[in-house]
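Only a single protein chain was left out; the remaining protein chains are all shown in position.
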Amino acid sequence: MADNTTPEVPVRTGPTPTSTLATIRIAKNDRKRRPLPRISGKLLTGIIIVVVIALFGILAPFFVQDPRFSGNDALLPPGDGHILGTTKLGYDVFAQLAWGTRGSLFVGVVAGALALLLAILFGVLAGYFGGVVDEILTLLTNIMLVIPGLPLVMVIAAYVQNTEGLGPFARSSFLVAIVLGITGWAGSAVVLRATAKSLRMRDYVAASRVAGERPLRVIFVEILPNLVPLLAAQLIFGVIFAILGEAGLSYLGLGPTGSITLGTMLNDAQTGQAVGSQAWWWFIPPGALIALLGTGLSLINFAIDEIVNPKLRLAPQAARNQRKANREGRSVSENGAIA
Amino acid sequence: MVFYVRRILFYVITLWAAVSLNFLLPRLLPGDPAAIMLGKLRRANGGRPLSEETIRGITSMLGAEKGMTFWDQYIAYWGRILQGDLGISSTRYPAPVIELIGAALPWTVILVGVATVLSFVLGIVAGAWVGWKRGTWVDHLVPATTFLQSIPYFWLALVLVAVLSVQLGVLPIIGGYDVFDFPGGPEWSWAFFGSTVVHAILPAITIVISSVGGWLLGMRNMMVQTMSEDYVVTAEAKGLTPSRIRTRYAARNAVIPSLAGFGIALGFVVAGSIVTEQVFSYPGIGKLMIQSVQGLDYSLMQGVFLVITLAVLAANFLMEMIYGFIDPRVRHRG
Partner (left out) sequence: MATSRRKRLGMMFAAGAAALALTLTGCASNGEGGSGGSDRPLRVWSGSMTPINNNFNPFSVDTAAHFTFGPIYEPLFFFNQLSADPATGLIGDKYEYSEDGTVLTIKIKADQKWSDGTALTAKDVAFTFGYGPNKDPEMVSVEATDDTTVVLTYSVPKFTAASLILGSTWIIPEHIWKDIKDYTTETNPKPVGSGPYVLKSFSDAAYTVEANPEYRDGAPAVKTVQVIGIDSNQSSEDLLKTGKIDWVGQFIANPDAITKDGRISTLNQQQDPTTMLTCSSVELGCTGAQTDPAVRQAINVAIDRSAISDKAFAGLSGIASPSFALLPRDEKWLSSPDLAKSPQEPNITEADGILEAAGYTKGSDGFYGKDGKSFEIDLFSPDGWTDYNDAAKLISEQAAKAGIRINNRTVSEAEYWTPLANGNFQMALYGVTQSLVADPYSTYDRYFSTPATAKVGEQPVKGVNYARYSNPIVDAEVKVAAATEDEAIKKDAYAKIQTEIARDLPYIPVVLNASQAFFNTKDYTGWPSEKDLYAAPLPYLSTASAIVLTHLKPAK
């Protein structure tokens, strides 16, 4: 194995950053099989971005002004007292951003978790049981997969949000998260099914089946633990999907107007003519924060991908080693591989 | 042959499921869309009673038909669909939904089509290149594309309009063509064609920027994996030229899974185009969808949803057939 090769980016010295639950699990899981791979630059960058934004969303709301305090002057540019200025109603943009981040993370995590749960239900069960169960579940998954997501979300949201008697719930971020969750699982299910199917054939899984273990126990004890990196990747994917989805829905006026999220902030800025008033401090930060959060999560996914699929990591390293060798005059052949 | 039969069967079932979903959604979800819709139509009609025909049209699409079993409603619904009758729009009263969709569809098909192909080609070429250059500084470019993918479509579009169209004035702000130069509407002329191209640039750029990263990443990863396959190593050992290895051996095989993912990615592009069309007042189907949702024009909303779903299905089907043609393994596996 290539664990002793030079890592892509030199490992940074100093304290290791706080890592999210998912990545700790990946690392642990990894440890069982081989020595701990060094944290790549991508993973580190991703984790730092996500952790900083998550902490911002979790902690900052305790310290900032009430995000719906209109006593400030309207449309103040960034400056004293208001790091990011104020909105048309005099709301502090920084405070809104803190609460909005919390709101978006909430939508993302709830929707992502729900989607993951459904993906496990459809993907892992299909992959594990095979046969008719597989056929039916796969058919359902594939149908969900080809039906375009956003239009479906829009249609469902339009009906659900206009149901009489829902009260404030109709416009809550929880409902939006649920709608995004139940429409966003199909892609993950396909991936999970394929892996579960191959795991089923492994000897140790076959052994426990032959030993008469109940299917659910086999799934939970033998299969799911091996899927952890993949599950984490799918969860992250689901979170990104949901955060972007929420922003899109909000722009279309179908967002959780009852709560503050990055999407509703953008929608407020848009309808409040932030662009026309040249209030960039109101319009740019929420969009940039969404993009940054998405990037951080994608980077983590990237790193997970490299763990799950070692070729992605090893091949570039091999290529690099070879070039290094070429430079040092230890070339095997001009184009030959030494990996 | 088995492959084709299986796939065609799958698409027939999916088609049936999509049309049925369209039937079930307004009936299963809470609320009474048919009643709301009839109320809206009545208001659009100046508070006067609607014709029997209109009422039947609405109820068979949206449900709550009195004295009919669920099954009978389903049959009636299929009857309507097969006749191409999707009801009457309340926001565009009394225009039939099918006409509105017919006028909007070509715009979206062209915009989304061009943008998708552009983004696919760009992504594949760049991905192949980045994958080929694996282990160099180029690798660091790859994470940057995730940033592009994470930008909300509409936000990007609004920023692009503010900078390129309003500040610099180089590109048009709205529409599918220049309504000032062509007050009479679309016509068959080069000038008109030019106008549509100019107007499609910004929406297309928005879609391409937001979706190219996915292709690039997928292609790059496949390329990297393919490059370590034995046959590529063999080719290198034989001393074939790098360009030959790159195009004939690696890229060619690496692109196949990207083709397979084309259909799924199309769903995302469609989603993006809905939002983008709204920003640019692009006269496509996505904007129709948004207007119908905002105006609670359920007939139009259901109709557009159905058409979008069918279009995506058709594109997927086409891609799979091509894929099966290109990659014999797929044909024989099933």
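The chains carry the letters A and B, assigned in the order they are written, with residues numbered from 1 in each.
The rule is simple: contacts are C-beta pairs under 8 Å (C-beta built on N, C-alpha and C of every residue); 3 or more make two chains touch, one makes a residue touch a chain.
What you see is a predicted model; the values in this text were computed from it and never measured.
Undergrad: With touch defined as in the header, list the contact partners of the absent chain among those displayed.
TA: For the complete complex, the undisplayed chain touches A, B.
Undergrad: Which is it among B:W78, B:Y93 or B:F147 that touches the chain not included here?
TA: Only one listed residue reaches the unshown chain, and that is B:Y93.
Undergrad: Where does subunit A touch the missing chain, residue by residue?
TA: Touching the chain left out of view, subunit A contributes residues 68-70, 74, 88-90, 161-162, 164, 167-168, 170-171, 253, 257-258, 270-273, 275-278.
Undergrad: Using the touch rule from the top, list residues of subunit B that touch the missing partner.
TA: Looking at subunit B, the ones touching the missing chain are residues 36, 39-40, 43-46, 48, 91-95, 100, 103-104, 158, 161-162, 164-166, 168-186, 191, 194-195, 197-198, 201, 278-281, 283, 287-288, 291, 294-296.
By definition in this document, only the chains that are shown with their structure count from here on.
Undergrad: Quick one: subunit A and subunit B, Cα centre-to-centre, how many Å?
TA: It comes to 23 Å between the two C-alpha centres.
Undergrad: How about subunit A: which of its residues touch subunit B in the complex?
TA: Of all residues in subunit A, those touching subunit B are 8, 42, 45, 139, 142-143, 145-152, 154-160, 162-164, 166, 187, 240, 244, 247-248, 251-254, 263, 266, 270, 275, 283, 287, 290-295, 297-299, 302, 305, 309, 311-312, 314-320, 323, 335-337, 339.
Undergrad: Subunit A touches which residues of subunit B in the complex?
TA: 10, 13-14, 17-18, 21, 25-26, 29-31, 33, 36, 134-136, 139, 142-143, 146-147, 149-156, 158-159, 162, 221, 224-225, 227-228, 233, 236-237, 239, 242, 245, 263-264, 266-268, 270-271, 274-275, 278, 289-290, 293-294, 296, 298, 301-302, 304-305, 308-309, 312-313, 316
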